[in-house]
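A single protein chain has been omitted from the complex, and every remaining protein chain is retained in its original position.
This part shows chain A:
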Amino acid sequence: MTTFLTFTILGLVLGAVYAIAASGLVLTYNTSGIFNFAHGAQAMLGTFLYWQLTYGWGLPMWLSLIIVVGVVGPAMGAALHALIMKGLRDTADVTKIVVTVAILLGMLFLSQWIWHPEDARIMEMFFGAGAKVEFSGVVIRYHEIICLLAAAAIAVGLRVLFTRSRVGVVMRGAVDDPDLLRRCGHNPDRIAMLSWALGSTLAVLAGVLITPVGGGALEANALTLLVIDAFAAAMFGRLRSIPRTFAGAMVLGLAATYVAAYFPTDWTWAGNLRVSLPMIILFVVLIVLPQDRLRGAAIRTRERYRAPTVRKAVTSGAALVAGVFLLALLMDDTSITTFGLGMTFAIIALSLTVLTGYAGELNLAPLSFGAVATIVAFHFGITGTGLAARLTPWGVLLAVLVTAVVGGLVALPALRLRGLYLALATMAFGVFLSNMVLRDTTEHTLFGVTFSLFPNGTLIVPPLQVGPLDLRDGRTLLMTATVLFALIAIGLVALRNSGYGRRLAAMKDSPAASAMLGQNLVKLKFGVFMLSAAIAGLGGVLMASAGGSVAGDNFHIMASLSLVMLTVVGGIGYVSGALFGGLMSGVGFTIIIGTFNDLAAATPPMETIFKSLGHLAMVATALIGMGVGKNPSGMVHDLFESYRALRNARPVLIGGAAAQAVLYVLALTGVIGNWWFAVLTACLVMMLPVFGRMLAPTAVRETPLELVGVDEPYTPELRDRLDRELGLAPALGGDRHAVA
């Protein structure tokens, strides 16, 4: 009985901290409509700062608590709102999610820069672990009492704020109709900033409280993800109700503690289960809770994508293959292998283009589907041993098919979810897979078969061999991956231009309208999820075999999130956005860090500067992600638009191509190094539209919109341009006349 009470108290304490974190999340979501994935990262930053002040610089505990919770917490929230969140009005769910994910990653990089992750940092409980009281054998520490009291105070405080004060009532109105608040004489920005400051304070408080409860060791990744567990609690209240959020948090805390306490010790997976329990509960709660009905009105967002024609896609695909071939001639073998790895990531990113870009469904864990395929290929698709071991094409095919089925199975319960809820469900799946399957390294016996899903924590995946095509050679792998990427990309563009693609686009724009036109949304979602999972699976197997071996960490949720973020930065509606996102997340980071580490090694006096620059570059990558709020259609979109203006300025285009050819020949003959070639090429590509505007202003200039068609024939292109500027759906070629 005493044991039970002890564990119950432990569970309640854990639940109390979850509740504090989750209520902050609910607060910001309800006032701004933004689900803050960076909530945990904010908690993490605040906790590290608290550690630095108290243990690093020896400030008194109460003073650092005032500084961190009273000053830095609110300031961080207010700054986030003023600099970033304010600009996220009228953007699609995916943009909002990606921006907060970018903040999460940026804060992680920042903390790893300031606080080296390999140093051990321990945080003690308030008043020390020894300060405790005892009731009939049950020991409660002062720190735990503080946690419980803080949670209770916050529950009451929020209740009073939201129902008994005008500013709280106005906060609740903010998300419904900020314009109406203005008409009533309130400033919605100030209200939102206040709520972000409050939410951030709650996050920081939760971080400071939970670290000693969870053992006391500070670890950036774990702390960031630990508060993500609070998502599950927030979901109990459907992101709206604070009391239900508190109840959910308690259930979560108790369940996690009881699993740890009462599961038999010989169930080796119980520890993994405990870690992933919040995610399982999140998944279940998402599925079980009643969902909003389909809303009738289409939400007009700022994202714009235009679908290229298949002919254009084929041309671009051929150009890509030729370009990669020419580039490969410049590179040494290691670079080629790295490049090949990046290309396999680009294939995984294509799964996002079709799912998110075309169909508007979200998947935050694309790499997890890659992991599923890799495990299947590892267990069933390898022939030969040692150096002669090869992946068979049948094995890869089986892996892709199984992944498609798994994708369908994950999607099946998630089919009724939309937007943010779907994103959270996929994330829950990803974290669950990381914790349960990819850590399943010990052997167990089931139905007489002894196996482990992820033996030794590393899978050695040999290269693929299809007839005479052997991918052991890096160059062959790179070219095969590129050709595969091009083929899938062309296929996707063709799909987008088909009736099926238009149905997907319709579902994305307005599920209600699409359902009313007789579309079977469930079938559409199911199909596109399976397709997307299959593509991710193929990319995952190739990625594993390109690297030679994979560990569970290769498929970590953070890696998935960074891939999603960079793909959105590139432009999630375009296959070229997938190319950008895949290459950047697959090898971009490696190259950036590698370059600066090489520089640091080469010039010892400058070592610290170059190392700092490397860290800065990582943080800057996340900054690009935050910039998505300003430019939600992606970088590729901007580049296309600037080149579209050059269409009539042929001399400029030819000049640019010639300059590029000269650069290439110079690089090939060794006159300039590869590094210079890359930098100059990037400059040329970026600057050409600018030169074009300077050199041939008449050809580049566009007619002001209101004068379109006045002194020139009214062509279909002009009509399309008007549609585009007015934010109407892109014209569908011949079909349009039938509609009009």
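Note that a residue touches a chain if its C-beta (ideal position, glycine included) is under 8 Å from a C-beta of that chain, and two chains touch if they have at least 3 such contacts; residues count from 1.
Here, contacts and distances are computed from a predicted model.
The listed choices are "ABC transporter ATP-binding protein", "Cytochrome c-type biogenesis protein", "KipI family sensor histidine kinase inhibitor" or "Protocatechuate 4,5-dioxygenase alpha chain"; the UniProt protein name belonging to the chain that is not shown reads "ABC transporter ATP-binding protein".
Contact with the chain that does not appear here is found for just one residue of A:N187, A:N520 or A:T590, A:N187. Among A:R89, A:K132, A:R172 or A:H615, the one in contact with the hidden chain is A:R172. Of the residues in chain A, those that touch the hidden partner chain are 166, 169-170, 172-173, 176-177, 179-187, 704-706, 725-726.
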